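The complex is shown incomplete by one protein chain, all other protein chains being positioned as in the whole.
Chain nomenclature is as follows: A and B, assigned in order of appearance, with residue numbering initiated at 1 for each chain independently.
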Amino acid sequence: MKNLFAFALGSLLRRGAKNLFIFVIFFLMVFVLASVFMVTHALKKEMFTTLSALPQITVQRIVAGRQTQIGVERAERIARILGVSQALPRVWGFYYFPRAGVNYSIVGLESFGQQYRADLQKAADLYVEKLAAEDVMIVGPGVKKSLAEHFYPESFLFVKPDGSLKKVRIAGVFKPQTVLESNDLILMENSLVREIFGMDESMATDIVVRVPNKEEIPTVARKIREIYPDTRVITREDLRISYQNVFDYKSGIFLALFIVAVFTFFIILYDKASGLSSEEKREIGILKALGWKIGDIMRVKFFEAAVISLTAYLLAVTAAVAYVFMAQAPLLKHLFTGFSVLKPPFALPFTVDVGTLALIFFVTVPVYIAATLIPSWKAATLDADEVIR
Amino acid sequence: MTLLSPEVIAVLMLDGILFFFASLAFLLSLRIVLRWDERATTPLQYTLQKQAYLVATVIAFIFYLKLPLFLFFIYTLDLLSNILPGAMCAAGVTTATVYGMPLFGLKIANLYLFGLWLAAHRIDMGYPTMPYTRVKFLAYLLIFPLFVVEEALELLHFFGINPHVIVSCCGTLFSAAKSSAVSAFVSLPLPVTLGTFYGLFGLAVWAWRKQRPLLSALANLLFVPVAILSLIAFFSTYVYEMPHHHCPFCLLQADYRFVGYLMYAFLFFGTFFGMAAWLAKRMGYEGWRKWLLFSVIGDFLYVALVSYYPIAFYLKNGVWL
Partner (left out) sequence: MQKEGLNMVEVKGVSKVFNAGRPNEMTALEDVSFAVGEGELVILKGPSGSGKSTLLSLIAALQKPTRGEVVVASEPVSRFSEDFAALYRRRKIGFVFQKFNLIPSLSVYENIITPLLPEKLDEEALKERAQRVMETFAIAHKANEPARNLSGGEQQRTAIARALVNDPPIILADEPTANLDADLSHAFLSYVGQMKEEGKTVIIATHDPLFFDLAITDREIALRNGKMEGA
């Protein structure tokens, strides 16, 4: 077995040019596939971190099929539902800044009040005095940077709905849970947010609900829907599943396209492997005449295929790791940021899991070996006698 | 909507390839069974001999791909459990359609059948004239329909999963309260369950001591379901250290250091050789004694591994769950 393996290696090297061609193409295919899956996997992970920061239940009011403001008094009613430990009205929205061409998310904080998220709570606690006393905001590091680039190093002028301007000073910088958010998050006091968006005191954007016992979430969600039929009640679980589906759907479609490419390649490969040169045929004839079994020759052929496909796989996966996580996937990343409404730049967190590697393995290596199966058999069952006469 | 996750697509694609090869092998086998004539020196016979190699190679390819693919299949179900409301592990996804459970059973059975076929082939190749050729390929003709059913069930299962329907998690599936065959076993009195389990193991060991391959094959054949059911009913609870957590799948997760893979590997190894040894003896292969030994070793390792958990638990805590 060891000897046959050495023979297979030697024979790969002896037919270097032909094998190099196959190796390079196979390498590129695995590389593309691995890069795409690693990027999506990293994005997915980032997404789910974002998701874990979301409230368990979000209640929105829907009018004419669109989300609109919701009365804050509803929060009190919801808080009385059995199993609910807290219901907080949130005031937040998107603010478009034309010069930078970006949408900021402005999120309101209730000074001295409770926040629905740990990191926001920390920021609120830290700046509580300033937020209550004057018109200030706390921004993510990315926001700070982009404002400074457009000559607002200290403060910013928001345009209110009536066209008048509102100057808000930057009181500090805070670091949100995910990189994605650091680029667009702005925190302010609730009343300031209402002023900038022109909202009424009694209104909020939505209501977030906390339910300590996870099992009760679906029941609570149902009750809220019953009490307020004009609301949309979104649970974190719903969101997680729909995100997952979107990801799976997109990478699934990609994989389907990829498989078409793989098959085209393997038809070429099949063709190349079938077309034995007369020199190769003679060699096989000689080996058989010298007492090699059909199985011995097929084993050598299998070793050849396995060595090519496995080394190409390993090298391509390594190269993909370098491309995605060290070089931050130039080109590819932008292709896939369509997954979210978030803007670059952000860093892909390093995640390589066995499952992804197994997936890449299964759609490439066995297919390669399958494509060489019949050609090897054809070669191994050549009539020794006819070839060497 | 069907689930279009990349893992599912990959599994379906490989199924497609396997199906292509299995069908090819089927057609060639059919011809071999009908036209094989050991003594003939016609070109047809010569061609058939060559095609016999192709069939054997293809079946070997199917088997060696099916082994890791089975693990990948479980992994895929585990992943899908993230999308299916209610499911915590592969168990919930398996029961998401009525096809899931039969699919699983058939997958395992087919692994044994393909493996046994390869063992028979190996033995046959050890004879100068390959006397079992016709029987062997006839046997494949019978295995092939099972394989097709497996593939069909797999398609039905994947396309039948409705991500909006809430499924059960392993906790309720395998609990004594539910009325299914599995639950019936779970609710059997413990002495009966464990008695059957250790009894069959004892029988397998005895069959080895007395060198009785037929007995060993029967004991091992029964041992497969009994081992899995007693794992669900009893041993798994000690792995999880939770009296109501009966599940054959969670064992495969990282939380339990993937110990399930080791367990199932031992179980497959042991029971497979237990059956193969009988086949080997029937075919006049001298190696059957060695295979019988492999079988007891595999069975023993499995029994030792699963028994370790309750014993360790008892020694540590002084009580049973």
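The rule is short, and it goes like this: contacts are C-beta pairs under 8 Å (C-beta built on N, C-alpha and C of every residue); 3 or more make two chains touch, one makes a residue touch a chain.
These figures come from a predicted structure and were not determined experimentally.
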**Complete:** Visible partners of the omitted chain are A, B
**Prompt:** Per the definition of touch given earlier, which of A:12, A:138, A:287 or A:312 contacts the omitted chain?
**Reply:** A:287
**Message:** Just to verify: which one of B:20, B:46, B:258 or B:320 makes contact with the chain not shown?
**Reply:** B:46
**Message:** Touching the absent chain: which residues on chain B qualify?
**Reply:** 39, 41-43, 46, 49-50, 53, 125, 127-130
**Complete:** For chain A, residues touching the missing partner are 1, 3-4, 7, 10, 14, 279, 282-283, 285-296, 384-385, 388-389
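Basically, only the chains that are shown with their structure count from here on.
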**Between chain B and chain A, distance of the C-alpha-averaged centres to the nearest whole Å** = 35
**Request:** Can you check the complex and tell me which residues of chain A touch chain B?
**Result:** 37, 237, 240-241, 244-245, 248-249, 251-256, 259, 294-295, 298, 355, 358-359, 362-363, 366-367, 369-370, 373-374, 377, 380-381
**Prompt:** Any idea which chain B residues touch chain A in the complex?
**Reply:** 3-11, 13-14, 17, 21, 50, 53-54, 57-58, 61, 65, 68-69, 72, 75, 79, 82-83, 85, 163
